[in-house]
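Let me begin by presenting the structure, written as C-alpha cells, before commenting on it.
Excluded from the complex is one protein chain; the other protein chains are retained at their positions.
Chain naming follows the written order as A and B, and within any one chain the residues start at number 1.
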Amino acid sequence: MEQAMTPEEIKEQRPYLDWSLTEHEYNYIADSLLHRLPNYTETGLFAAMWSEHCSYKKSKPVLRLFPNSGPRVLQGPGEGAGVVDIDDGQAVVFKAESHNHPTTVEPYQGAATGVGGILRDIFSMGARPIASLDSLHFGEIKDDATMRYKAEQTVKGVGDYGNCMGIPTIGGETTFDPCYAGNILLNAFSLGIMDQADMKRGNASGVGNAVMYVGAKTGRDGIHGATFASKDFSAEHATQRSAVQVGDPFMEKLLMEACLEVIRQHPYWLVGIQDMGAAGIVSSSAEMASEGKSGMDLNLDLVPQREPGMSAYEIMLSESQERMLLCVEKGHEKDVQQIFAKYELEAVVIGRITAGGQYVLHHDGQIVCDIPVHTLVDDVLEEPSAEKRPVRLSEATPAPVPVVTDALATLKQILQQPTVASARYFTQQYDSQVRTSTVVGPGSDAGVLRVRGTEKGLAMTTDGNGRFVYLDPYVGGIRAVAEAAANIVAAGAEPLAITDCLNYGDPNDPEIFWELHHSVKGMADACRELETPVVSGNVSLYNENNGQAIHPTSMVGMVGLIHDIQRVVTIKAANAGDRVYLLGKIGDDFAGSEVQKMLDGDISGTLSPVDIKEVHAHLKDLLAAEQAGLVNSAHDISEGGLGACLSEVLFGTGLGMDLNFGKMSTAQLFAEPANCFVITVAPENQQEIEQRLGDWAQLAGEVTADGRLKVALSNQELVADVSELETLYEEAIPCLMKSKA
Amino acid sequence: MTTVRIFVTYKPSVFDPQGAAITDAIHTLGHDEVGSVAVGRFFDLSFNDEVTDLDAAIKDVATKLLVNFNMETYHYQVLEAAE
Partner (left out) sequence: MKIAVIVFPGSNCDVDLYEAFHSVLGADVEYVSHREHSLAGFDAVMLPGGFSYGDYLRCGAIARFANIIPAVRQMAEDGKFVFGTCNGFQILTEMGLLPGALKQNDSMQFVCKTVDLTVVNDQTAFTSRYQKGQTIQLPIAHGDGSYYADLQTIQQLEDHHQVVFRYAGENPNGSLHDIAGICNRQGNVLGMMPHPERAVEVLLGGTDGLPLFQSLLDQQTVRTEAE
C-alpha cells in the first residue's frame, strides 16, 4: 500500500512530484523547515498547502500590485471573503471564485459545488448570502452538441444549487468563444449582508478551545482537488478526472441556517469559523491556527467519515462538500451541538487548540503529523516566474475596419451572436426573485437589490472580456474594471470595491505570466484611480487543454451602493419624447469586438488606450446626474456596440428612437469603445444634463412611440422594427440550444 | 438479509418529458428501431432478518412514501433473498 511508504522511500521515489510539489520545495521543507524527512501524510499536506490553489505562490508577487484598502474596507483579501462598509452599521461581504476545472470535467456537479463553495465563504464571515452572479464562458455552441450539453448542465448546476438554497441569481454574463472549448470557465460570485458587529474570521486561538467539525461526512471525493487545479488539463491526465465532488444544497441550506444562528445569537461561543474548501480539513484548520498564532491537536478518528478505512492523508485532503470548521470556546461545545441538532446536523469536537504552534494529527493511535503550523501556511516559497512579452504583441497594429455595407443586416446578425443575444434561456432557469428584494434581475448592466428596512440598494456585476486582455493585457485589464464600473454607475450606484477571478493558462509559460502580470497591472491602476479596492478574489491558472490556453480572462465582480433605491436607473427607455444622448466618442474600436469576430472569424489589433482619470471624472458626473434624478435610463456600450446597446434599451418597452449620429460610419455602429453610454433624459432636464456632462454628451435624437429604431449614419439610414429585432435577439440562443446539428 | 428493488414509473397515460427527450436523442444516434423510452427510478431496500411479511412491508413503504399514485405506479423484484 502506498501509505506504507517510509520517509526514506518518499525521498527516493519522489511521489510528491505527482502532487505538484517540486523537488526543490521538498528539499527545502526537509532541510530548512523540518530538519528531518517528512512522512507520507506530512508530504501530502505540504503538497496541498503549497499548491498554487492554496498558497498563490506564483501569483502572489503580481497580486501585490492590487490596492486592498480604502475608507470603506473592513476586511481585505486573506479571509473567506472581503467586507465593505455600506453605512448604518451594515456591511456587504462578497467574493468570486472560479471552479473551472471541475466544471469542465463534470459540468453539473462542478458548477453546483462552485456555487456551494462561494456561498460557504460568505456565510462563514457571518453574513447571510442574498445574491449570486455567474460569469460563464463556453466554447461555441453552434455545431457542437457536446458544448451545448455542457452549457445546459453547467447552467442547471448553478440553478439547482442556488435555487435550492433560496439565494437569487440576479445576473452575470455568458460568453462563447472557441478558446473555451476545452476549458469552460465558471466564476461564481456571491454577496452577503450583515451587521458589522456580527463579523467573524477564520481564527483559531485560546489554548484548550475546541475545534469542531460540522456538516456532511468526509468521503474520498475530491482528494487532490487543489493540486488538480494547479495542473495542466491535458488528455493524459484523464484518469484524474474523477476528482469532482458532489453537492448537496439541502445540507448546505441547513448548515447555513445553523452557522448563522450560532454566529449571530451566540457570538461569544464562537472564536472563529471557516469553510472547508480546497484541501479540506488541512487548509481550514492550518489557516485558522496560523491566523490565531496557535497550535492545534486533532484526532482524525473523531472526524465523521462516510467510508470505512480512510487513511489520515485521505481524511485531511478530502474535498467533500458542505463542511465547516469551528473554533468554539471551551465549555460551550454542548451548546453548539444543540444548535446544530436543531437543524439535524452533527457537530463533533475533533481536537483542541494548543500552545506552541505545532500542528499535530493523531490517527489509529499514532501521531501521523507533527510539524509547525507556519511551515504549512506561512513558509511557502514564492516562486519567481520568468516572463516575456508574447510575440503576437511585439508591435502595435491597428485593428482592420470591418466591411459593413448593410447596417440593418449586420445589426440583425450581431443580435443573434450568442455572446450578444439574450441569455434568458439560461437565466430564467435561475430563481432571480426569491427573498423578494430583487429590483433589477438578469438582463441588465447590473443586478440590483434593495436592502430591506433601509432606503439603500446594492448593484453588482461580473465582467470579463478575454478577447481584450488577449489583444492587450494592460489596456484589457483597465477595461475589465472600467466596464464593471460602467455597469455599476449605469444603475445609479456608487462603485465600492471589487473581487476578481484571474483565469489564465500555464504560468510556467513566460508569455502567459507576462499576460497575467500586465493585465493585473492594468486592473490595479484602474482600481486605484476609481477608488475601488480589491477586497477578495481568486486565481485560476493552468486553464489549458492539450497545450492550448484560454484567452487570459480577468473577471471583475464589482459592487456599488445606491443611496436611495427610488433613484435606481434601469437600462430601459421610459417615455416617448425623452432625449437620447450618446456619452463618449466612438472611433474605430474594432479590436476584439463581436463584429470583428463575426466578420473576420478571428480577433486582431491593438486596443485604443483608455484614460482612466477621464473615465473616473465622467462616471462621477453621470452618477451625480442620476442621483439628481435627471436620467431616465442608462446603458453602457459593450459587446455588439452601439447598435446592440440601442436595441437593448428599447426591447420590451414598445418604444422606438429617431437618432442622427452625423459622421459615424456604418461599421462604427458596432465598435466597442470604452466608457460610452446611451442615456435618455426628460426634455425638461435637457439643459441641465448638457451643462453637467458637457462635451462628453452628444444629443442624438429622441425616444419615439412608434416602435421603430431609426438611425442616421454618415452614408446610410438604418430603419428597424424593434419587435422584429427583439424576436431575433430572444430566439437566437433557444434556437441554437435546441438544434440537432 | 434480503434486498428488494422497487421500480417507480409514471403511469402509462402520463406524459414523460424525459422519456420523450431521450427517445429523440436515441433517434439522433440512428437507432430508429427504438420506439419509445420510459424513464423511472428504483430504490434498493435492504431488509434485515426481522421482517416477517416482506410483501406487506414493501407495499406499505411504496404506497405511503415512494409512490405518488396520482401519477406513478410501481413493481418490485427480490434481488437477493435471505438464506
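Brief remarks follow.
Convention: a residue touches a chain if its C-beta (ideal position, glycine included) is under 8 Å from a C-beta of that chain, and two chains touch if they have at least 3 such contacts.
The structure displayed is predicted, hence computed values, not measured ones.
Of A:28, A:149 or A:343, it is A:343 that touches the chain left out of the display. For the chain missing from the display, the contacting residue among A:97, A:333 or A:431 is A:431, taking the whole complex into account. Within the set A:120, A:220, A:253 or A:635, the residue that contacts the chain not displayed is A:253. Only one of A:163, A:416 or A:704 touches the absent chain when the whole complex is considered: A:163. Seen across the whole complex, the unshown chain contacts chain A at 156, 159-160, 163-166, 248-251, 253-254, 342-344, 428-439, 450, 452, 565-566. Looking at chain B, the residues touching the absent chain are 13-15, 17-18, 21, 65-66, 68, 70-71.
The rule is simple: only the chains that are shown with their structure count from here on.
Averaging Cα coordinates per chain places chain A and chain B 41 Å apart.
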